[in-house]
Structure formats: structure tokens, C-alpha cells
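Only a single protein chain was left out; the remaining protein chains are all shown in position.
Labels A and B are assigned to the chains in the order they are written; within every chain, residues are numbered from 1.
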Amino acid sequence: MIDPTAKIGESVSIGEYVVIEENVIIADHVTIGHHVVIKKDTIIGQYTQIGDLSVLGKPPSSNKKMRRKTEKDLEPLIIRDHVIVGCNSVIYREVKLDTGVFIGDLASIREKVIIGEDSIIGRNAIVETNTKIGKRVTIQTGSYITADMIIEDEVFIGPCCSSSNDKYMGKGNFMHQGPVIKRGAKIGNNATLLPAVIIGENAIVGAGSVITKDVPANKTIVGNPGRIIK
Amino acid sequence: MIDPTAKIGESVSIGEYVVIEENVIIADHVTIGHHVVIKKDTIIGQYTQIGDLSVLGKPPSSNKKMRRKTEKDLEPLIIRDHVIVGCNSVIYREVKLDTGVFIGDLASIREKVIIGEDSIIGRNAIVETNTKIGKRVTIQTGSYITADMIIEDEVFIGPCCSSSNDKYMGKGNFMHQGPVIKRGAKIGNNATLLPAVIIGENAIVGAGSVITKDVPANKTIVGNPGRIIK
Partner (left out) sequence: MIDPTAKIGESVSIGEYVVIEENVIIADHVTIGHHVVIKKDTIIGQYTQIGDLSVLGKPPSSNKKMRRKTEKDLEPLIIRDHVIVGCNSVIYREVKLDTGVFIGDLASIREKVIIGEDSIIGRNAIVETNTKIGKRVTIQTGSYITADMIIEDEVFIGPCCSSSNDKYMGKGNFMHQGPVIKRGAKIGNNATLLPAVIIGENAIVGAGSVITKDVPANKTIVGNPGRIIK
């Protein structure tokens, strides 16, 4: 079902049972898998590939217990050229995926997120709202990137890492701040980052570590709680 | 494909390529996304919204190595009014989602689970069978709620937490018991709960902690293994 207001470029391949809603714009040489849902206003650049059963441009929703209300007037989802999106993934409105980004299967990315050139978001990885991810970043499979987080260029986050942004766990004030991960830092698999910690440039966080305090640039930290080693 | 035995209310919006099986009942003002599969007997209350590509009312299945056999005669899935279900989620038969519940994208909920009013199950979160979740509970993104677990009202579980219910890991007897989390307790992100631990009322479990013993009410516990602090 392709809405008549959608603009589809040349040499675009569209799978079976695809839904393309109003005002979608798809550039030339794009490949859309089977059963893909492209919500209204989404913009897709040249040579981009979308896997089967994915949803693009979902508007946020919430129940009455949730802090962030559904926001009106979000910008559309913009996916630039040569992007690859996996199968069964969900990407919200007002996300910007820059050229060459890779999104794995079963990943989801909330609204107000920017992901820089050639960065990788692994399978089952989740990016919450209002987070900025730089260029050539790797976020491996199953990692959880909380809201209000900053990840600079060339950061490496191993599989199954976890982060949080609310030190009062739902009961304090509402000034949330996720971790800040500086350029080139590396986070081992299944590490835990507490709210607002700053991981310095080229710092290394060991696998399974629990990071409760800032980590200076170029240092290595391991353990629970994390301690800096030699 | 809507089975002719299904009963669809007034002002119901149904997306493209939806499958509604036998004896489904959908109340007024419900919104069903694209490619949704609603299995037989499912009951959906007023003003509820179902995201694209979700499966509602799945019957359980198993192979010969699995303890719990496929059960006949499970009750239908019942979703009450004003519930929101995300995209690409899977909810089984004999689940009851009370009024105002929110289920994120890519979540899954097994059979014989009850979730109370206004509770939130985050994206990619998983709830196993035979677990009871109270009212106004928050289970954040990616957390794993094992089988045979009890979560009381107003509990907060941060992202990526893990729980288990089988201290013999598949080789002992079959009396399984998941953790019990008492009213108002808070669990930090990526915490690990061992089988049958009891987290007391308003207790706080630090991020990344491993909880091997019961935690008294109003206490804070951190570390691996968890130790109570001041």
C-alpha cells in the first residue's frame, strides 16, 4: 500500500506487503524489504537498504505514568545515503541517520537522536531519546544507550552494556543526565554506567565493570565498583 | 484478513495487512497498526492502541527438552482499556494487561502473567510465565523478569536487569521460585537477582549489584556480592 502522495525515486526496489504512508520521500536506488512500514513524512536517501518487517518514522507514545509526553510537531525521520537498516527494527520520528550508518536487526532508536557517519548500532541495541552519537562509533549487539547521553566520535561500546540517566530512579527531580563518553573511549561487554559519569578520551572500561565515578582520559578501569589500574 | 467471527467495535482503525483470527473481540475506538496478528479469542478494550507488526494472543510452544509443556485450554489474552502496545512485540495467551498499561516495542510477555494498572514494560523487556506484576510498576528497557516472580505495586526496575528462578540451572528438582520484589523497591540498571531473593519494601539495589540474599525493607545494597550500606 503506497500512499499516492509518496515520492519514489528511480530504480527503487520495494518488497511485498509494504506500507508507505503520506508524504514519504524515497531517493533513487533504495531497496525496501518485505512488510516494511514507512510512516508519514520519512525521508530516505540514495542506495539505502531497509530490512524486512522494520518500522520507520514511528511517533512516540506514552501512558500517564511516563514523564515524556507524546510530542507534537516532531521532525520527520531522515535517513541519508548508503544506510543499512536490519530486519524487525523500529526507528522513531526526528531521528537523523547520517551517511553510511548501519542499524542491526531488532534494534530500536527513539526520537531526537542523531547518529553520525558510518556508525554501527548492533542487533537488539537500543538508543533512547535525546542522545547524540558521533561518527565511526561502534555500539555492539544488545547494548542499551540511555536518554540524554553523549557519545563522541570513534567510541567503541561492546555487547550488552547498560547505562542509566536517573539517579533517583523515578522519584527525584527530573533533571536527567546520561553518561558522556569522550572520543575514542572503549567500553567492555556488559559494563554498567551510572548516570552522568564522564568516560574520558581513549579511556578503557573493563568488561563487567560498574562505573560510579568519572574516568580520566587514557585510564583503564575495572571491577565493581570500578577502580583505575596501573 | 479479518475472520468473520471476530467482533469489531465502532470507530476502530485497522492498518494494512492485519490478521484477526476467530472469536477476537475488539471494543470501540481501538487502533490496530499495520501487519498486526491477533490470534483467536483475544479481547481488546476501548481506546487501546496496538503498534505495527505485533503478535497478540500467541499460544506457548516447546521442544522435548523443555520443562513446561504446551498447555491446552489457556484463557484468552485480555487487554483492557487505554493500553498501549508497541511495535514488533509478542504477547501470549492468558495474559491480562490492566487499564493504562504500556508495553514497549520488541517486548514479549509469556502466558499466565498479570500486569496491573498503569504499569510500564519497557522496550525489549521480557516477562516470563506465571509472574504477577502490580500497579504503577516501571520495568525499564531490556530488563528480564523471570518466571514465578512477584513484583508488587510501585516497584521501579531500571534498564537491563536480570533475574532467575532455578538455582540448579536445569539439573535439580523443579520447584522454581523467582525473586519477590516488595512495594516501592527500586532496582538499579543491570542488577542481577538470584532465585527466590526477597527485596524488601522501599529497598534500593544499586546498579550492577549481584543480589544473593534477601534485602531488608528500606535498606540500600550494592556490589558483587551485594552488601548493605549505612
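To be clear about the criterion, a contact is a pair of C-beta atoms (placed from the backbone, for glycine too) under 8 Å apart; a residue touches a chain by one contact, two chains touch by 3 or more.
On a predicted model such as this, the values are computed, not experimentally measured, just so you know.
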Option from A:Leu106, A:Ile133, A:Val180 or A:Val215 whose C-beta touches the chain left out: A:Leu106
Residue touching the undisplayed chain, where the options are A:Thr146, A:Ser163 or A:Asn190: A:Asn190
Omitted-chain contact residue, chosen from B:Ile25, B:Leu74, B:Ile126 or B:Ile198: B:Ile126
Absent-chain interface as seen on chain B, which is shown: 1, 17, 19, 35, 37, 53, 55, 58, 61-66, 88, 90, 106, 108, 124, 126, 128, 142, 144, 146, 160, 162-164, 169-171, 190, 192, 194, 210, 212, 224-225
Hidden partner interface residues of chain A, rising order: 15-17, 33-35, 49, 51-53, 82, 84, 86-88, 100-102, 105-106, 118-120, 123-124, 136, 138, 141-142, 156, 158-160, 186, 188-190, 204, 207-209, 222-224
